[in-house]
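For this view, one protein chain was removed and the others were kept in their places.
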Amino acid sequence: MSQDFEPRIVVFACNWCSYAALDLAGTSRMKYPPNFLVIRVMCSGRVDPQFILEAFRRGADGVLVAGCHPGDCHYIEGNIKALRRMTLLKKVLKEFGIEEERFRLEWISASEADKFVRVANEMLEEIKRLGPLRIEEAYQHG
Amino acid sequence: MSGEPRIGVYICHCGVNIAGSVNIKEVVEYVKNLPNVVEVRDYIFMCSAPGQEIIKEGIKKCGLNRVVVAACSPTMHEHTFRNVLAEAGLNPYLLEMVNIREQCSWVHSDNRQAATTKAKLLIKMAVAKASLLEPLKEITFKVNKNVLIIGGGVAGLSSARDLARKGFNVYLIEKKPVIGGNVARLGRLAHVELKGIDIVKELLHQVVDNPNIHILTNTELVSVGGSVGDFKVKLVKNPRYVNENCNLCSECVKVCPVEVSNEYEFGLSKRKAIYLPYRNAYPPIYVIDSENCTRCFECVKVCPTQAINLAEKPEEIEVEVGAIVIAAGHEPYEPLIGEFGYGVSSRVITLFQLERILDEDGPTKGRLEVNGVQPKDIVFITCVGSLNTTPNAYPYCSRMCCSSTIKNALIIKEKVPNANIYILHKDIRTYSRGDEQLYLKAGESLIRFARYREAPNVIVNPDESINVRFFEETIQEPVSIPADLVVLSVGMKPPRDIDKVRTIVKVGCGPEGFLREAHLKLRPVEAATDGVYLAGTVTGPKNIIESIEAGGAAASKVSTLLTREEVRIEPLIAVVNDEKCSGCLICVGICPYNAIKLRIQGDARVAEVDPALCKGCGACVASCPTGAMQQFGFKDNQLESQVLAAFTE
Amino acid sequence: MEALSKPVLVIGGGIAGIQASLDLADQGVHVYLVERSPSIGGKMARLDKTFPTLDCASCILTPKMVSVARHPNIELLTYSEVVEVRGSAGDFHVKVLKKPRYVDEDKCIGCGECISKCPSKVPDEFNLGMSNRKAIYFLFPQAVPLKATIDREHCLYFTKGICRVCERFCPTKAINFEQKPETLELNVASIIIATGYELMDPGLAPTYGYGRYLNVYTSLEFERLVSSTGPTGGEIMRRSDKKHPRSIAFIQCVCSRDVKINPNCSAFCCMASVKHAILAKEHLPEVDCTIFYMDLRAFGKGYQEFYNRAMREFGVRFIKAKPAKIEEDPETRDLIVTYEDTFEGIKKSMKFEMVVLAVGVKPVYPEALPLTVGEDGYIRLRNPYLEPISTTIDGVYVVGVAAGAKDIPDSVIQAGSAAIKASIIAGGVKA
Partner (left out) sequence: MDKPKIALYWCASCGGCEEAVVDLAEKILDVVNLVDIVFWPVAMDYKIEDVEKLPDGSITASFINGGIRLSEHEHVVKLLRRKSKLVIAYGACSAWGGVPGLANLYSREEIMRYVYHEAPTVENPEKIRPELKTKVEEKITLELPEFLPRLLPLDLVVDVDYYIPGCPPTPDVTWKAIETLLSGNLPPKGSVLGALDKSLCYECPLNDTKPEKVLIKEVKRPHEVIADPSKCLLTQGLVCLGPVTRGGCGALCIKAAMPCTGCFGPLDEVIDYGGKAISYFASIVDYTSEEEIEKALGKILDPMGVFYRYSLPASRLRGKIMLVER
């Protein structure tokens, strides 16, 4: 794949854990690639698979949904609801021909800034290897 | 608020925190051309008074009806800027914050161009969402004037004392049968002629007679419903099997056939199945340990006051409170068997066991002796369980152990003037007022200090003598010290079942399990959950004085809440569009708070959200099959607009 | 929320006084907050970032300052001093002297027009003299209240009888050269002392050469030097040649933990220096940072982890030693630090391009109160365990560094603890 391909990746981050972890990455002056655009939600349980399909349709090369670890949800088990939905969504994405590396559901607690950095680096590398999703070209086929 | 969106975008430099890695000028030029944006301003500190004025002025001068602030994390200043909007006469929920500091400038400071591009995109996404924001009305509740305090140690007691004096009704619950926590079992304290129990007794003296305080021992939290200002709490009071008629005559203890190790004396003595945990325990009533009781009824037979009832059952108690203070304390770190010889030799004890031994009310009546013999060569090892000393240890400093170690060494010197005392340490951290003088005094008393980096090796010889070997950092030589008593200065760890409590009350914790404060520096006694406060060592190690002060500080915060007649909460909750709801019931089963009920409307049933119960997670919204359920501040179209803006150029 | 009770006096507008005032005010208690300088904010306002999170101090403090200014239950008396206290708990009679700003606070809109026109330059005390301000000035740009103050000692009109430029340019006619000191009489139920500290005089440790050697700084000076709002806009540069230093030594326990000068530990300097070393590394990645310490007191939540990061991630060097002396190379103005290498037991010396002294602190107390001071130089407390913030005068509390050196979270906690006690005396809760 071309070296100058800079994927754009959307992150849906739960306010209490993952968003806080992203903040912590900042306050700890960690570094991660600038390709991740965060949309804050109060809970990963708010994330509707429709948004993820919409993101891919608009040109996302990857989507990351990040929530609290099971058992740690600020809303008891919103993250479990996310897990259920994303499990089914993954099957559907596969049928749509979207490689599994492009979509991840990760548990990132407020103290795991380093985990976010690791996940971000991994995802970026994998997606760079895959190349762009090229949704617009697919659309031009009708 | 109708009409076309008129958005003002305010970009903060945060000194050089943002401006250092983001080209603010370029961002400003870019943002000017975004749809609906009518004003763009930047300033060195948007959160400062002049910064806030700029926003207010913009709202008035440009007739703004939406505001985007690109600055730090919303967890830091969303509240601040909402107030700014309110003061300028704009609904505070017409604000959208963009995190261009924590999630942009700080993490991309190595790539100015990328940070600038990302800042632009993030602002563009926020502007898109802002265009769709709606004014929201805050939800208000009447504030219940009662408070629940979880934990009867010094932090909880000091909170209870201050709140009761202020006139609030306090429920203080303690899981154990006795009040006083860890402090109650400490011997003489530093700087004063007081023992741990004296502090507890004095605090108790100040609270037990106050009619506003209800102390419930043997009581645990079952569930918490409701929210700030109006919590509905279920408690269970486990049976003590002995009632207030008990006069501590100890007849029961004499006849009880069961003997087990006394955990309140850290295993230094035995107790019966019916027992008083330690001398001077409060309440002064025996307790039966149902796990070990054989139900032989001998105690019942001999009790002269008929105080014992083995048929007692757990009792469910419901209370309604406006605020909750978690003061669940800590547990001393318990070394593993074999760690520094602990559990291998009875001559290796923890600092807490030493406190009991040196206490006149303790198992040896204050005589320094182990196995009946007075030790002379005594080695203290600090940072046991702390500072990653051993693989099992925690990374943090437990704060109180250095002073406590020195204090105990000095007490030993008083009792056994010819004792040879070594304190092995990594650093002596006597930071608290007066403690440095204690350290100096220890030096004058010929207590010897040695510095280690790698954990000392405690070698228990076949003849039971002990050698402590370590590499001394200052003289850079290996050293072996013979010892007939090794004291492990153990640190603090979170209490065993804190996870249960924090899950019920919904408070986050750090990596080691201590509860997380809303802000480490400026909100140290508040949880992120409204109406929940944290006092004492439950947030991390503290000494006694600091715990008592934290109790007071938590009381102060509770008082600021309970003084109000009503409380406002963020209206970012779920809401049903009656026109679209088909009454399919899916949301009802999804809601973790039972906040959704069906209501008959005409010939159909529609879902209805109880705003007092909804916590705003949005799980029902994602589950709603028709889009009838939405969440204020996070509506489908608002989130979708962010996705769109992230990509469309 | 209306005040239902008798007022409380808070003396000192640093973070402890601010927090105590806000807590009281939120409990419906009317508060007089007296601050002797022209703005609240105290020492924390001078900090660039705070350990261990590296939160920027302004970002967390300025909103609190704004809240104080607009709280209906707080009456802010800046540029004022308590001159007399009589009475007892529940009924103190207090006299407060309001110094003249020569600017009408009601009229001044904080536009700064006067400041830009003032011709008289004065060393800026907020930046510890490392930059200049005008004779009419704001203490700092985010000052609360944002009202200009004329420094009479340096004002050309007051000293030479000429100028009055500020008066001419003031758009609201706020300048008033005729303003007189004013004495206010307050009746309060309780008093909270939050008067903070000042640094010990580094001249007490003459072997370190502060004042003689240009490139020796105090830690507070260094704090301003790394601050983006400071005299150099955050550029770390030497006084002698305006060059970035390639090596910095941070020396702990200067004028503290020293039986001859001041035996107390100042509690926060270790972490402040660790933070300074990290900030220096962030500003100048090539800089070499060395911390000379006696015991590294990283005791608070997250502090040890912060210390570990300084060592591992930022490569800060830690040497356990208390240097004996510093000498200056007269040519380069570099500094030679002599210390005993405890490992080898020999005297060593090391050259640095900048030295920062973590100078100890001493408390500041209002003279108007008959307080007893203990052997350690801090106010004597009634009972350090049971009432750790109660002075020997009933109804008078002491918090923050004035009650013993401590860091920000501990000051905030004490402030809250004092607030509830004062609020109990003030009474008036409608429960």
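Chains: A, B and C, in written order; residue numbering restarts at 1 for each.
Following the convention adopted for this analysis, contacts are C-beta pairs under 8 Å (C-beta built on N, C-alpha and C of every residue); 3 or more make two chains touch, one makes a residue touch a chain.
In this text, all values refer to a predicted model and were calculated from it rather than measured experimentally.
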item	value
Partners of the unshown chain among those that are drawn	A, B
Absent-chain contact - pick from A:Leu89, A:Ala113 or A:Ile127	A:Leu89
Option touching the unshown chain, where B:Asp162, B:Asp435, B:Glu526 or B:Asp636 are the choices	B:Asp636
Touch criterion as defined above, residue of A:Met42, A:Ile98 or A:Ile127 at the omitted chain	A:Ile98
Where the unshown chain meets subunit B, residue by residue	579-586, 588-590, 604, 619, 622-628, 636, 640
Absent-chain interface as seen on subunit A, which is shown	48-54, 56-57, 70, 77, 80-81, 83-85, 87-89, 91-92, 95-98, 131, 133-135, 137-139, 141-142
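One rule holds for everything that comes next: only the chains that are shown with their structure count from here on.
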item	value
Mean-CA-position distance for subunit B and subunit A (Å)	31
Chain centre separation in whole Å, for subunit C relative to subunit A (CA means)	44
Rounded Å distance, subunit B centre to subunit C centre (Cα mean)	29
Contacts with 2+ other chains: residues of subunit C	53, 55
Parts of subunit A lying in touch with subunit C, wherever the complex brings them together	27-29
Complex contact set, residues of subunit A against subunit B	8, 10, 15-17, 19-20, 22-27, 29-32, 34, 37-43, 45-48, 50-51, 54-55, 58-60, 71-72, 74-78, 81, 85, 109-111
Footprint of subunit B on subunit C - complex, ascending	1, 15, 19, 23, 26-28, 48, 50, 52-53, 55-56, 58-66, 69-70, 110, 141-144, 146, 227-229, 233-234, 257, 259, 263-265, 267, 295-305, 308, 320, 342-345, 376, 378, 383-386, 388-389, 403-405, 408-410, 412-421, 423-424, 429-431
